[in-house]
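What follows is a structure written as C-alpha cells; I'll ask about it next.
Removed: one protein chain of the complex. Kept in place: all other protein chains.
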Amino acid sequence: MKENPYEPWLATVQDVREEVGGQRPIKTFKLKFNDNKIQDNFSYIPGQCAMVSLLGMGECFFAISSSPTKKGYIEVSVMKLGKVTTALHELETGDTVGVRGPYGNNFDVNGWKGKNLIFIGGGIGQAPLRSLIQYVVDKRKDYGKLDIIYGARTSKDISYKEEFADLEKRKDVNVHLSIDVKEDGWKKFVGFVPDNLLKVKPSPKNSIAITCGPPIMIKFVIQNLEKLGFTEDQIFTTLEMRMKCGIGKCGRCNIGNLYVCKDGPVFSYKQLKNIYGER
Amino acid sequence: MKEKFEPNIIGFLCNWCSYAGADLAGTSRIQYPPNLKVIRVMCSGRVNPIFVINALQQGADGVLIGGCHPGDCHYERGNYLARRRMAVLKKLLEHTGIDPNRVRMTWVSAAEGHKFAEVVKEVTEDIRKLGPMQNFKRENKW
Amino acid sequence: MVDEKELREAVEKTVKRDDVKYVVGYEKGTYGFQVTPCFAYKSEDADKFIFSPLCVHNLAVFPMLEEKPPLRRGEEPDKRKVGVVVKGCDSRAIVQIIQEKGLDREKVVILGIPCTGVVDPKKLEAKFPGKTKNAEIKDDNDKFAITIDGKTSKIAKDELMPDKCKTCEYPTPVLYDILIGKEIKGSKKENYKEIESFEKKSLKDKWQYWEKQFEKCIRCYACRNSCPLCYCKECMVDQLDPQWVRRSVDVSENTAWNLLRAFHLAGRCIGCGQCERVCPMDIPLMKLNKKIEKEIKEMFKYTAGVNAEEKPLLAMFKPDDPEDFIL
Partner (left out) sequence: MDKMILSKNDLSKLIEELLKKNKVYGPVKSDDTVLFEEIKKPTELYLDYLNSEVPPKALMLHQTETLFKFIPGPKGKIEPVDMDEKKVIFGIRPCDAKSFAILDHVFEGDFDDPYFITKRKNTILIGLSCSTPGTNCFCTSFDDSPAASKYVDILLTDIGNNYYVEVISDLGKQVTKAAGKLFKSATESDTKKKKDAEKKAIDMISRTQKTDKIVEKLDKIFENRFWKDVAFKCLGCGTCTYLCPTCHCFDIQDESTLTKGARIRVWDNCMNPEYTIHASGYNPRPARANRVRNRIYHKYNYYPKNFDVIACVGCGRCIDLCPVNIDIIDVVTKAGEVKP
C-alpha cells in the first residue's frame, strides 16, 4: 500500500469504448498505470472499486469492471451524470487520470467455488458483475451452472453488447437479456428484470445470486429471489453512496455503523437485514 | 523607469449596445488602452454580483459593466435592474473597505464608438491610480 | 406584558382547527435562560407555550423549512396550514416572504404578539454568567425583572436589549390573524447612528476591521440557516458546477460569502438580528445588513417587509433611480 492513501497513481487512458449513447451515456475506459511496477502488483478481486480522479475536477468511486485475470490494465465503466463524470466522458486515449485503490471488500470468489451463480444486473449495475463474470468464465471449471440475467430500458441501452454476444455463443453459460419496452426485432424477453428472473426460475439449490443496479430493481429482485426459495445468505448485492475518501475516514457513506467504501460495497442480504440503516 | 502597473479590468458588455459600441470603436481604428478584457453578456441585467465579486477574487483590478441607455434595452428593463443592483453592490463594497470606483458602469449605445474608447481610457487611468486589487484576492497558496 | 394564558388559549384554538397541521411557538429551554422553539400538534401540547423577553428566535424560518417527502402513488400532499407565533419584527419576515411569492398567505396562521423588547443573550451571559437551573426574566414595563434561584433583581432595559429593539419601529406585528394583547404604538425611530459613525472611517481602516472579522468566519452557515429570508433550494455556495465560492475557508472565500449573503438580503432583510445572534464567532453581521437597509431607504425609499402587495426592491425599478455613478 502507498504511505499516503489519498495520493493517486497516474494512469493513461489506453482505449475509450462507448457502450451506450443517448441521454445517460456509458463509456468504458481502459487504464494502464504509467509505472509498470505499480501495474503489476495492483492486485484486486472482482467487486473491489477504485477512486478515479481527473486532476482539477475531482474524484469518483467506480467498480473495477475488468477481471484480475486480464493482466496489464484495468477498466472502469462511467455513466455521465455529475460534474466529474461529465469531464471524464471528454477524455481521449493518451490522457492522464489519477487512480487509487483497490478499495472495499469483494465478491467471495473462493467461497463460491463449485456453486451455481446467478448474475442479475440492470443498467450501469452490470459493471461490477462484468468483472465477476469475466473472472468466472476464465476459471469456468471451478463453478457450476451460470445464469446471466441483464436488462436495460431499450436495446440501445444494453452495455457490453459484444461480450454478451460471445457469452451467448458459449454453451456452458445461459444469457437472458431483456428490455423494458417492446421493440420490433427483439425476440428475447420484454419486461423488467425481476419478472425476467421469475421466468428464468433458477433453482436455489447450491447457488448464489448476485444483483446490482438501481435500488428499486434490487428491492424487487430480492423479493422475487425469496419467492424462489433463496435464503438471505445466498443473496448478495452492491450498494452505492456518495463517497469522498474511499477509505472509511470522511464519515459520509455509512449505512448504520458500516462504511460502504470500506466494509462494502458488496453486502449479503443477511447483513443488510440486521443493520437497520437507511433502507 | 519603474514598470507601470497595468490594471486588469473585466468588462461585461451587453450584446446589443456596448459590445456593438466596442466593435464600432475597433472598426473605426480608435486607440484605447488594451486593459479591458471583454465578456459578452446578453444584457447588463444578466450581470450577477457573483460575477463581479468572483472577478475581483480571481485577480481583476476593476470591473466595467456596459449596458444600453435607459429605454433602449432590448429586453426593456434589464439595464434599469442592473442599475439598482450595482448601486447597492457599490455601497456594500464601500462599506467593507473596497474602493467602489473599482466597479464601474456605463451606458454605451451601438453608435458611440468614441464614447466607449473614452470610458475605457478613463476607467483604466482611475484604476491604475488605485493600484492592484489586494483586498480579497485568491492567493492560491497551495 | 403578554398574558401567557391568552397565548395558550389562542394556540389551542388554532391547533384544534382541522385545517392546521401544527403551531410553532416558544417553550422553556433545557438550561439557564435558554428558550427553545416548540411545536403543538394536539391541543394539550399548547400548555408548554410561553412568551418572555428571552424569546429571541425568529420562528418565521420554520414555515419555510417544511419538508415535502416523496409521495407514494395516489397519496395526496398534506395541504393543512402552519401556525406561527411571531413578534413585531418576525412578522415582517413573513410579509416579505409573501411579497416574494415564497409563501402564500393562506398557508400560514399568524399569532401576533406585541413586543416590548427582548433580551440580547450575549449581553445577558456577560452579566449573569453560568446560570444553570431555574432562571427566568419577566418584563416590568421599562425594566427587566430577572429571577435566579428565587432572587429577583431589576435591570434597566437598555442595558440588556439588542440594538434592534432600541430603535424598533414595528413593536406590533404588521400582519396577523390573532393578536394576543393590545396593540403598541411604535414610538422609536431607526437612526443608523452606529452605521454613520462607521462610515466616517477611511477605506483602509474599514477593510482592516472587516478582514479581521471575515478571517474568523468558519463557514458553518448558521447565519444562512437561521435567517427566514434564506430559503433558496440550492444556495449559491453549495453549487459545484460552476463553483463560484470555493469550499476552502480563507479570507478571500469568506469575504465573498459574507458580501454575497448581505447582498442577497438587500431589500429583503427585516433586521431581526438572528444572523448576528447565532454566529458562533460573534461576527457583527447586522452592520452589513443595516448599512444596506439605510442605503436603500435613501436611494429607493424602500423598506422591507411592510407591505405585502409592493413589488420586491431588486425586481422592479423607477425611471428616476439614482445613476450618478454611471459614466
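List of remarks:
Each chain carries a letter (A, B and C) given by its place in the written order, and its residues are counted from 1.
Everything that follows uses one rule, which is that a contact is a pair of C-beta atoms (placed from the backbone, for glycine too) under 8 Å apart; a residue touches a chain by one contact, two chains touch by 3 or more.
Small disclaimer: the values here were computed from a predicted structure and weren't measured.
Here is the thing to keep in mind: the chain we left out touches A, B, C in the whole complex. Screening A:Met57, A:Val200 or A:Leu228 for touch with the missing chain picks out A:Met57. Here one chain is not drawn; of C:Glu44, C:Glu196, C:Asp282 or C:Glu298, the residue touching it is C:Asp282. Of the listed residues C:Lys164, C:Arg224 or C:Arg268, the one in contact with the hidden chain in the full complex is C:Arg224.
Even with one chain removed from view, chain A keeps its contact list with that chain: residues 1, 3-8, 10, 53-59, 81-82, 85, 91-92, 95-98, 215, 240-242, 244-245, 247-252, 254, 256-257, 262, 276, 278.
Counting the whole complex, the residues of chain B in touch with the unshown chain are 140, 142. One chain is missing from the display, and on chain C it is touched by residues 29-32, 34-39, 57, 61-62, 65, 67, 69-70, 130-133, 212, 216, 218-222, 224-226, 234, 238, 246-250, 274, 277-278, 280-282.
Everything below uses one rule, namely that only the chains that are shown with their structure count from here on.
Chain centres here are Cα averages; for chain B and chain C they lie 36 Å apart.
In chain C, no residue touches at least two other chains.
Taken in their complex, chain C has these residues touching chain B: 198-199, 203-211, 214, 236, 244-246, 250-253, 255-256, 259-260, 262-263, 266-267, 287-288, 291-292, 295-296, 299-300, 313-315, 317, 319, 321-323, 325-327. Taken in their complex, chain B has these residues touching chain C: 49-50, 53-54, 57, 70, 77, 80-81, 83-100, 104-107, 119, 122-123, 135-139.
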